[in-house]
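First the structure, then my questions, so here it is.
Only one protein chain is missing from this complex, and each of the others stays in its spot.
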Amino acid sequence: MKAIKFLVSACVAFLLYLLLTTASGSLFLWSREELIIGAVFAIIVGMVTKDMVVKKSLRMLDPRRALLFVAYFFAVFLPAMAIANVDVVYRVITGRINPGIVKISPNLGNDLSLTLLANSITLTPGTLSVEVDEKTNDLYVHWINVKKQALEKMPRDYKAVCGSFPDWARRIAG
Amino acid sequence: MMSKIVRTMCNILVPLIFVFGLYVIMHGHITPGGGFQGGAVFASGVAFIIVAFGSANVQKRLKEHHLSVLESGGGLIFIGLAFGGLATIFFFNFLVGSPIFGHIPPSGANPGDLWTGGVIPLMNIGVGLKVLAGLSAIVLVMALVSSGIEVEE
Amino acid sequence: MTDSGILHVIIPVLIVTCAVFVARFKDLIYAALALAGLSLLLALEFYLLQAPDVAIAEAAIGAAITIAIFVLAIRSTRRT
Amino acid sequence: MNSIVYTFIVIGCFFNLVGSIGLHRFPDIYTRLHAATKCTTFGSIFLVAAVMIQSVGTWGTEGMSSPQSVLTLHAFIALVCIVLTNPTSAHAIARAAHRSGVKPARAVVDDLEGDRHD
Partner (left out) sequence: MWLPVAVFLGVCILICLVRLILGPKAPSRIVGLDTINTLVVVSMVVLGAAFEQVIFLDVAIVYALLSFVTTLYIAKYIEKGKF
């Protein structure tokens, strides 16, 4: 397991280095010297960060998850972000707000999907993640336009606050 | 220790910061940057880990004497390279023309060849080691002291 | 006046404003915040003057490490 | 090609301006964070995308291993850094503000206030 951790983080570092030094060679995209130096640096960074890149399992190496993430980013996330910005422009001009902090239970198991969900709802309409419960993975969300029917029962319905983002987060990183 | 989201983000961003710091150190002679700047970027990555995970957790993995050894090593590399050219003159660039970093760049505008510069890239590495270890040690020790943990002499 | 000339007026004015408020704020953390803004804009000015080398040094030292050390030092003081 | 670049520039500038004005229009820190984070991230995406589109347009004349392709890639890396760091810093600021005792202004509900254990 330790060797696999090191290998994965070294590969990540090598890919990042190659991304930074693209078009350094004339014949190929990378010159031979860059590849040698990049390998040395990848070994160093892989040794330093091997416990940070890979946590428990290697499920994020599945290419289907990357494809799903790209599809999510362009088909779901960017339109929602455009709506969010038009919404903010409307509220900046009129100054009409009805804010509150609500608690939602998305039932996500691991940290990466929770991070994806929290960052997504920060950038999408009317919501901002304020606090996360360390034990139960509940999110506290500042909601700029609180709807009355969402406040009736105590485990708030996350459909009303952030739509289908928790399902996507579970599918991508869950 | 900060919240779960910041910690996960730290895990994602720190390899990027480290690779970028090493890139700035290595390309000091053809792009902006150099040993000092790259070392400072790398040390900022260490500062990021300290603020995200707490200095007590960092101290379990990274002791002050490791950083001390790194800093002294960087200084020794620099001085050794400076004395290496003493056969001709102090700080003589004796690696030009040799297989290590020995290419002589063509005159005029060119995209930049990494394998040039002689001892300059190696000296950048020495300076970078010294700066990254020194600045990381400063931030780590100050964080430990401000949270009331004993620091080894 | 060219556009680049206007930028060379705007950015130094912002830098001087920040510097004045660094000196005038009574609370130390406010002064540290204004100092962070100052080093940000100073790096932008170095960038405008075609000195990316200095700009990277200012970015790494002035924005991240200096503010981190200042905040840690302010944390160790006691508020009266 | 040029008209797309100009459209993107106008959109990006508009949202950046709205984000800056929103800092003054809203009453408390949480709503200000809404304006600052969302609008500046969206505006930055459009401005950097304009830079990338313009430099991609010169690939055909200058070839793949020209400086322009490096410009495109590095602008893309800067954009990724902005998109990754901006919401996280917004979350950190909001959390710090709530822990230091800033109440949301004109709030109709505050679940977090009762649930704090520490």
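Order of writing sets the labels: A, B, C and D. Residues in every chain begin at 1.
In this section, contacts are C-beta pairs under 8 Å (C-beta built on N, C-alpha and C of every residue); 3 or more make two chains touch, one makes a residue touch a chain.
Please read these numbers as outputs of a predicted model, since none were measured by experiment.
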Among shown chains, those touching the left-out chain: B, C, D
Residue among B:Ala52, B:Ile77, B:Leu95 or B:Ala137 that touches the chain left out of view: B:Ala52
Residues in subunit B touching the chain absent from view: 1-2, 6, 13, 16-17, 20, 24, 31-33, 41, 44, 47-48, 50-52, 54-55, 143, 146-147
Residues of subunit C in contact with the chain not shown: 2-4, 6-7, 10-11, 14, 17-18, 21, 27, 29-30, 32-34, 36-37, 40-41, 43-44, 47-48, 50, 52, 55-56, 59-60, 63-64, 67-68, 71-72, 74-75
Touch list for subunit D against the chain that is not drawn: 9, 12-13, 16-17, 19-21, 23-24, 29, 32-33, 36-37, 40-41, 43-44, 47-48, 51, 54-55, 67-68, 70-71, 74-75, 77-78, 81-82, 85-86, 88-90, 92-93, 95-97, 99-100, 102
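The working rule: only the chains that are shown with their structure count from here on.
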Chain pair showing more contacts of the two, B-C and A-D: A-D
Separation of mean Cα positions, subunit C and subunit A [Å, integer]: 31
Subunit C-subunit D separation of Cα centroids, rounded to whole Å: 21
Subunit D, residues touching no fewer than two other chains: 65, 67, 84, 88, 91, 95
Per-residue overlap in subunit A, given as positions that touch at least 2 other chains: 20, 23, 118-119, 129, 131
Residue ranges of subunit B touching subunit C (in the complex, touch as defined): 24, 32-34, 36-37, 40-41, 43-44, 47, 51, 135, 138-139, 142-143, 145-146
Contact footprint of subunit B on subunit A as seen in their complex: 9, 12-13, 16-17, 20-21, 23-24, 31, 33-34, 37, 41, 44-45, 48-49, 52-53, 55, 111-112, 114-115, 118-119, 129, 131-132, 134
Parts of subunit B lying in touch with subunit D, wherever the complex brings them together: 2-3, 5-6, 9, 12-13, 16, 111
